[in-house]
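After this line comes chain A, so read on.
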Amino acid sequence: MLESVEKKVEELKRMNLEAKALGDWQFEVLVPRERTAEILAYMKATGYKTFIHLACVDWIDDQEFELVYNLENYDEKAQALVKVRIPRNKPEMESMMSIWGLCQVYEREIHEFFGINFIGNPNLKPFFLDEWLDIPPLRKDFDTLAFSQELFEFKEDESHGIKAPKRIEYK
Partner candidate 1 sequence: MSEWKDLTNFFRGRSFWMLHYCTGCGAMELPPTMTSRWDMERFGVIPMATPRQADILLVTGYLSLKSLKRLIYTYEQMHAPKWVLGFGSCTINGGVYWDSYNVIERLDKYLPVDLYIAGCMPRPEAILDSFKKLRELVEKGEAKGYEKYVKNYEWYKANQDRVLKRTKPVLQKPEEVTRSA
Partner candidate 2 sequence: MIFLKLLEGIGVGLLSLTVGLLFMGLARKITARIQRRYGPPVLQNFIDVFKLFSKQSISHGFAFDLGLVAGVSALLAAVVFLPMGQINLFPHNSSLIMIIYLMTMAYLGMAMGVSSSGNPNATIGVARALTMMMGYELPFAAVIFSVYIFAKTGSLTNIVAAQGGGFLNWNMVRLPFGFLAAEIALQGMLGEKPFDMAIAPAEIASGPMVELGGKYLGFGMLQHAVGIYLETGIMVDLFLGGASNIWIFVTKQFELFFIALLINAVLPRFKIEDGVKFMWKVPLLLGVIQALIVVL
């Protein structure tokens, strides 16, 4: 494990945050929602300048969404995964556009795929999908197979000799 990662994890622990190293050069830190902007600004000020991605995980059993801000530090060769959990029934989050302008597109994407509303983001118009009316597609309760069968109707067609592929569900 890199020394810089070890040091940073200790430092974050002193700030009353849950932090742990994940590998040689990366660590994760769980941040409460209110402190996200503060912690991200702090991380940016301490060298984690590059915003790599913003991902979302739908923990449907916990009824929570997890937002993962991935930051990279070129000087200390370290990577940070800053995680924020928000409730699933009230999917709202502050926009981090003021820290990284790049967040705008990532937030727009997550709004489209998970239905999370980012307060303060001026442009959350549809991005990748056209005229989407169903529940956001990357949520766990969205059934893509049922959607595909319903909309595109892959029916067996004797006249063309087309058979629907055999489906095996692994349990």
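The rule we apply is simple: a residue touches a chain if its C-beta (ideal position, glycine included) is under 8 Å from a C-beta of that chain, and two chains touch if they have at least 3 such contacts; residues count from 1.
How were these picked? Simply put, all candidates are chains of the complex that A comes from, given by their letters.
Just so it is clear, the structure is predicted and the values come from calculations on it, not from any experiment.
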*Which touches chain A in this complex, 1 or 2?*
1
*Okay, in this complex, where on chain A does candidate 1 touch?*
115, 117, 124-125, 128-131, 133-137, 141-148, 150-152, 154, 162, 165
